[in-house]
Every structure is written in C-alpha cells, then in structure tokens.
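Notes follow the structure.
Only a single protein chain was left out; the remaining protein chains are all shown in position.
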Amino acid sequence: MATTAPVHVHAAPQGFIRRYVFSLDHKVIGIQYYFLALAAVFVGMFLSLLMRIHLVWPTAQIPLFGEIKPETYLTLLTMHGTIMVFFVLTTAPQSGFGNYFLPIQIGAPDMAFPVLNMLSFWTTFVAFVVMIAAFFVAGGAPLHGWTGYAPLSAVPNSGPGEALGADLWIVSIAIFCIASLMGALNFITTVLDLRAKGMTMMRMPLTVWAWFITAILGLLAFGVLLSAGILLLMDRNLGTSFFVPGGLNFTGQLTVTPGGLSPSTTNFTHHGGSPLLWQHLFWFFGHPEVYIAILPGMGVASQLLSTFSRKPIFGYKAMVYAIMAIGILGFVVWGHHMFMSGMSPYSAFAFSIMTMCIGVPSAIKTFNWLGTLWHGRIRLQTPMLFAIGFVSLFVSGGLSGPFLAQPVLDIPLHDTYFVVGHFHLIMGVAAIFGIFAGTYYWFPKMFGRMMNERLGQIHFLITLLGTYAIFMPMHYLGLAGQTRRYSQFTEVAYQTKLVPLQTFMTYAALITIAAQFLFLINLFWSMRKGAKASDNPWESTTLEWSTATPPPHDNFGGQTPVVSHGPYEYSVPGAPRDFIMQTDPATTATH
Amino acid sequence: MGTLSSSVVLKDSKAGDRGPKPPIYGGDSGGPDGGSSSRDLDRLRRARLGLVLVLVTVTMIFVSFTSAFVIRKGLPTIDEKTGAYVNDWTGVSLPVSLLLINTTLLILSSLSVELARRQIFRRAALAPVQAIPGVSVGEDRSFPWLGATVVLGLGFLIGQWIVWQELRLRGFYLATTPSSSFFYLLTAAHAVHLFGGVVALLSAQSISWLRRPVETQRIWVDVTAWYWHFMALLWVYIFALLYFAR
Partner (left out) sequence: MGLALLVVIWLITFVSTYFFIAKTWWLPHGASTSAAFIDGQFTLTFILMGIVFVAAQLALGYLVWKFRDRPEAAPVEYSHGNTRLEVIWTTLTAILFIGLNLMGSRVWANERFAPASPGAVQVEVTGMQFAWYFRYPGPDGKYGPTSAKLMDASAGSEAAIGLDTGDPSAKDDVVAGVMYVPVGRQVDLTLRAVDVIHSFFVPSFRFKQDAVPGLAIHMHFTPTEIGDYEMACAELCGLGHYKMHGMVKVVSQQDFDSWLAAREAEKQ
C-alpha cells in the first residue's frame, strides 16, 4: 500500500460498540442494513408460508402456532406485504448494498454525513421493532393490507387488529419514512459532492445511477407517505375526518372517536372525509416505491450482465436516460392503482396513457440487456445466473403490466390474483433476484471469501423454477376471477374450483422456501470457511475491485483514486487484458 | 474533487485475481492545517447541499398537506338526511391580529438569524489572524444575534400557542370542522419544524461553548439560518393559505 498523508476521514474507531454497533463506517452500516433485511425477509417468508398453508389446508395445525383463523390470515397478509416492501425490498438493495458500495464505486472515503447515516440505520431498526411489536399487542397486528385503505385502517373497530396494532403499524411506517429520508439525503449529497477525480456523472457505474435515482424518488415520495400517516393517525386518535366520511356504521356501532383537543363533554362523529384521498396520497408514494424496490436491481443486473459477458453494457447512455425516465414517469402514474376506486374516469384515461409510456424505458432496458449478451463471452458464475434470472422475471412480470394499465382490462383483473402475480414477479422476486445477484457478486469484497458455486447454482435453479411455479399460476387464477386477499375459497362456488391450482402453488412455495436455507447455509458457511477471495475475483472494472478485500476503513487506504475510464470497458481491442479498470491509467482512449 | 493535487501515482496492476493490488490514487484533498481551507469550504458546500435536500423533503410534506387541504375543501360529501351531495366546509374565524403579531416576530427572527450568519462568517474570516500570537482584532463582544433569534423563535411558538387557545375559546377544536383540523395540522407541523430550527440554533451556540473550531460553528449557523429563512417563508405561505382559502 502506498502511504502518503492520511486524508481527512475520521480514524478507524476502537472498541466493539463504536466499530460494530454505532459505527459511522458506511460499510458496517451497509452490512447492518443487509442483515436487518435478511432477518426481515425470513420473517416475511415465514408469514407467506403460513398464508399458503392456510389457503389450502385451513384446518392444519401449525407447530407452536395452532390453526390459522381467517382474521389471522389477513394479519399475515398485511404484515407480509409491509415487511417485504419496506424492510426488505427498500432496505436491502438500496440501503444495504447502496451504503456499502456507492461511496466506494465513486471513490469516496465515506458517505457525506456519516452520523446521519448511522442514525438512519438505527431509526430503521426502531421502525422494524415497532412493526414486529404489533404482533404482540392486544388484538394483534392489523388486517388492512399493506395499502391500509381507509376507512378500514382509520376506524379502530373495523376489525380485530385495527386497534393498537394498526397504530403501531402506522407509527412504524412513519419512523421508516424518516429513516429513508435521511438515507436518501445522504445518498444524493454523496453522489453529487464526493465523486473522485475523473468520476464524471457519465462514468458512474449503472448501480450508482440506480441508487442515485432511487434516492431522489425516496426523497420525494417518503415525505408524502409520512404526511398521509400523520393524517391517518389523527383520524384514528384525535377525531379528525380527513379520510373518514360521516354516517358509518360498524356492525351496529356508530363510529365515535373521543374528540381529542376538544371539550371533554362532547364527542364528535366523523363527517365528510374522503377515503379516496388516502388512496391518492398512498399511491403517490406507493408507485415510486415500486421503482425504489426495482431500480437498484436493474442497476445490479446491468453491472453484472456487462461484467460476466465481458462486454461493455449495450447503450450506457440509453440505460441512464431510461432510469431517469422511469423515475420521472413513476410520479405521474399512481392513479392506475385506482381505476376501480370511483376516481374520475377522465383522469383514469390520463393515468393509463402515462402508465403505458413507462413501459417504453422498461423495454429499452430489456433490449439493452439482451444486446449486452449478444456476442459476449458469458461466464455463467452464480452472480450472473441471478442477473439472467432477473432479466427473465423482469420480462415476465413487466409484460402483464400493459394488461393492468388499460382501464378496460383492469375491470376484470383488478384485485384478482393476476395483480398479485404481476407485482410479485416484477417488484417482488425480480428485486429479490437483484439482491441475490448482488450478494453472490459482492460477498467476496464484503467478507473476503468466496461463496460456494455449486450450492449457488442449485439455489438458483430451484429458486427460478420455484418462483415461476408459484407466481405464473396466479395469472391463470386472476383470469378465472379469483379475488385476492380471500382467506378461504369455500364461499364462492366458482373459486372453489380453483383450489387444486392453489394447492400446486403451495407445494411450489414449500420447496422454494426450503431452498432459501441453502442460501443461508452458503452465506454463513462461506463467511467462515469459503475460499479466500482475491481483490478482484470477477475481473470487474469498477472502483470497489481496485481496493483491498475487504476494503480498509477509509476504503482506499489513505488515498484518493483517480478515474480515467468509463465503468464497463471489457474486451477493449488492443488492451493487454480483457478489462480496463476505471482507475487504470489513461493509455487506451475510451470514455 | 477540484482540490486534488496532480501528483498521481500510477502503478500497473497485473491480473486481477492474484493477490492484493494497490489501487491508483491521486493525492489527498485539502491540507491538515490552514484556517478556512478548501476542505472547510467543501464541508460548507456539502452541508448546504444537504440542507437543500432537507428543504425539498419539507416542501413535499407541506405540498401533500396542501393538496389534501385543497381536495378536502372542494369535496362534496353525502348529506345523511337528504342523500344529496353537499359541501360541508365551514371556515374558521382566525384571530388575524394575533397571527400578524406572530408573523412579525418570525420575520424579525429571520432578520436576526441573518445577522448572526454574517457575524459568524466575519468571525471565521478573522480566526486565522487572531490565531497569530500577539495580534488582537478587538474584543469579541458583538451582539448575540443567535440568542436573539432563539428568543424571537420561542416567542413565535408561544404566540402560536396563544392563537390555539384563542381558537378554542371561539369554539374551534381540532375535530370541529375540516377547516379547523387543517388549521391545527398546518400550524402544528410548522411549529414542530421551527422547533427543530431552535434546537439547531442552540446546538450551534453550544459548539462555541464546547470550544469546537469556529469553522464547525459557521457551518451550523449558516445552514440553520437558511433553514430558518425557509421556515419564515413557509409560515407566510401557510398563513396565506389559511387566510385566503379558509
């Protein structure tokens, strides 16, 4: 290691607490986020397992759990969705990998605001604890679904779990919003202000672009959800009527909430609120959130497809503009979740056109990924397998979008399993495949050892086949009119006929979930026993591979890297080897 | 960034999978010493950038409140007795004079925080000179603008509390009408943000008590001052919204 005067970053702290618990090091924080998401994903997966079992074997006795009641099913569904969307899909790809690798990939010693970074992780952690606490309070966790539509979510006596459990759910999400806002602020500042010399915006790896645009989406979207959450809490506890209309009647009880900040002698009934207002606010956040979940995965897929095909990414600029276009359009399509809600049919028309437009940049990305593979020399190592799986899932999940985006086709499909299949493929498992790809790819850098290839391949094949076996049939079910969020199909005759397909899906889920333990074993076994990793085991070009493994406290050992090349210079004619690192001297002219 | 020296150490790295490979580095940025160095300017710029992003977030929160306000105001609801759509919006009677006094307090505090900001910039500029032994640039006894801002800010918050009491006396509680709900919501949300500003000012002050470098204090004061100006502007906007669209 060359040693010159140390740069201005804080020295490596001593002591366990400062180094591993309240660490200011973005790498430690990234790993903390990753393991938080790992814990969350196993909770969420367990909940989905219980749901699948209940759907087809409703009287099954689950060890330690007993029989699942219909209202428990809705609780499982709500918490599965919430935990997966917020604490897995938003946390792992963005906050986890983003925290660890964004500063290194742009050549920065740390995030712009390390203390804020630490705060943002611990705030997320508190949000997770509050969310899990909802299971253990009187009445249990809420049953209003992850979308929390008012008035179901706004009136404590609308169902079991809608009392304290629902309050905790809202509070947890509000805390999560604050954490995400802090994170987004840090990401944006870091990208804009801490890039190494020569790291122009158009030389940033596509992962960085994805994290950057995702952070902008988060910055604009989470504030809106926070506001909506505050309004919902006020409706629930202080007697206001933002979302709750008047004249409601819940199984014989009039809804009267004790009026907060009001004379103690009077109670107010709700009057005049708008349930649709909640939906507008929620989906104004909710649709960008979908892209918050998937954009980092797109970034990882782009990076990996180029690296393992040994070929520059096809159309780098188009990829960047496509990410931007998706980010911008993501803010003007929220109404497509509300075609059946009673919203003005004229605005439905406009939202539908915008939604179709968002298909265009998505198609550009797919085209460019295939173009990257074309005439490459594809190294089929595990990270690449998951990147290819990502493309396949993205195509499958994406192509059901144009059905749902047409209001007239949304009539039969809205709120059926078709929608469930659509979003699970595209923002659920596609994003998860992005996380897996990232894990197998960056694990050597993070932990200094390689993950097991054979286990990885088996994990990949079972997971890919399994996810298709679970989620593709959902499209068929949706066509046949199977409504989502039904805990049983015994009551509606045409739906009872569909149970055999549901049973098949449950078996597929059992196998797929079992296969995830292969990943877990691989992860923890390789951390201790995996083969030692070199600094650049995949022969990648980006900056994280030019420093030591694992990177030193300030990432580059007291140095500031200088960037002379674009991010994906593979197989450059005339170059001594088949890749030119971004930090290689500028002898070969590239961009 | 722009402060990098040109002493680029270049080393050719061989096959990537063979042992640790030293990366290619430029020089370090900034120097370990030297008053208002470019490093401090970097920090200031970064903090300001962060602030802009904070303000974007705050704006989004108030934009969503505003859109809720506008939608709710124009929204017809079903009248239970007739089954017809009616508009149930009733305006709050605002204690306008009290609110005007509060607005004046806040604008004055915005002025004083600007003076505090300029004061700290002057002090930071003189700091290297003062550091020279034997050189005195006069006693540092200028007016405590930071303290004045805190007092004015707290005055505004107390004023808002009085407005709330006044509103209660007039019979407008949080859940009385949608209009009063929004009044309490917007004023409380603004008050919470302003209180955050007060806390930031107090921490800026405590930096000097803790004898941390004046540079750190300058960054805190600068960023808080801009935040404070934004809060004043936001208040004027909220006041206008509540007054003209009530």
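In this document, chain identifiers A and B correspond to the written order of the chains, with residue numbering beginning at 1 in each.
Just so it is clear, a residue touches a chain if its C-beta (ideal position, glycine included) is under 8 Å from a C-beta of that chain, and two chains touch if they have at least 3 such contacts.
Keep in mind that this is a model prediction, so the values were computed, not measured.
Chemist: Any idea which of A:N186, A:S352 or A:Q582 touches the chain not displayed?
Modeler: Result: among the candidates, A:S352 touches the missing chain.
Chemist: Touch as defined at the start, partner being the missing chain; which of A:I62, A:L380 or A:A586 qualifies?
Modeler: Counting the whole complex, the residue in contact with the absent chain is A:L380.
Chemist: Which residue from A:M472, A:M527 or A:A548 sits in contact with the chain not drawn here?
Modeler: A:M472
Chemist: Which of A:F42, A:F250 or A:W525 sits in contact with the chain that's absent?
Modeler: Here the residue in touch with the unshown chain is A:F250.
Chemist: Which of these touches the unseen chain: A:G448, A:G481, A:P552 or A:P585?
Modeler: Among A:G448, A:G481, A:P552 or A:P585, only A:G481 touches the chain that is not shown.
Chemist: Kindly state which of the options A:N368, A:T542, A:S564 or A:Q582 is in contact with the chain not pictured.
Modeler: Spelled out, the listed residue whose C-beta touches the missing chain is A:N368.
Chemist: Would you write out the residues of chain B that touch the absent chain, in ascending order?
Modeler: Given the touch definition above, chain B has residues 77-78, 80-83, 85 touching the missing chain.
Chemist: Touching the missing chain, which residues of chain A?
Modeler: Residues 70-71, 74, 143-145, 149, 151-152, 155, 158-160, 245-252, 254, 272-276, 309-316, 318, 340-342, 345-346, 348-349, 352-353, 356-357, 359-360, 363-364, 366-368, 370-371, 373-380, 385, 388, 391-392, 395-396, 399-400, 402-403, 405-409, 411-412, 414-416, 457, 461, 464-465, 468, 472-473, 475-477, 479-481, 483, 485-495, 498, 501, 570-573, 578 of chain A touch the chain that is not shown.
We take it that only the chains that are shown with their structure count from here on.
Chemist: What is the distance in Å between the mean C-alpha positions of chain A and chain B?
Modeler: Each chain reduced to its C-alpha mean, chain A and chain B end up 31 Å apart.
Chemist: Can you check the complex and tell me which residues of chain A touch chain B?
Modeler: 1-2, 4-8, 112-113, 116, 181, 184-186, 188-189, 192-197, 219-224, 226-228, 230-231, 234, 238-242, 245-247, 259-263, 268, 271-274, 277, 280-281, 284, 534-537, 539-540, 543, 545-549, 556-562, 577, 579, 581, 583-585
Chemist: So in the complex, which bits of chain B are touching chain A?
Modeler: 1, 4, 8-13, 15-30, 32, 39, 42, 45-46, 49-50, 53-54, 56-61, 63-65, 67-68, 71-72, 75, 77-78, 80, 88, 168, 173-176, 178, 181, 184-185, 189
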